[in-house]
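One protein chain omitted, others in place.
Right, chain A next:
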Amino acid sequence: MTQESKGPVAAEIEKRLTETLAPVHLRVINDSAQHRGHAGDDGSGESHFTVEIVARQFENLSRVDRQRAVNSALGDMMKERVHAMQIRAKAPSEIAK
């Protein structure tokens, strides 16, 4: 599966993050192909993701709190559907540099 053909899990991640965090930049990258046959590969092709997200509300949040905000927006998906997720969370002011 490539990023272009977005699976239902990636689409749901995108939807939940968009609705909850109103990001100014969001990219959900499916890394599952790199982990084929590894622990956590459930055969769905949608087990491992990287999320790049830039949101205004991250501006005064610590790294830990940004990730907590992302995890909380994803809710039960993290437990039930996604084996591993890398999160790169930035505030707009950190991107402009």
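Keep in mind that, in the parts below, a residue touches a chain if its C-beta (ideal position, glycine included) is under 8 Å from a C-beta of that chain, and two chains touch if they have at least 3 such contacts; residues count from 1.
The definition used in the following text is that contacts and distances are computed from a predicted model.
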item	value
Chain left out of the displayed complex - its UniProt protein name, from "ABC transmembrane type-1 domain-containing protein", "Anthranilate phosphoribosyltransferase", "Glutaredoxin" or "ABC-2 family transporter protein"	"Glutaredoxin"
Where the unshown chain meets chain A, residue by residue	35, 38-39, 63-64, 67-68, 71, 78-79, 84-88
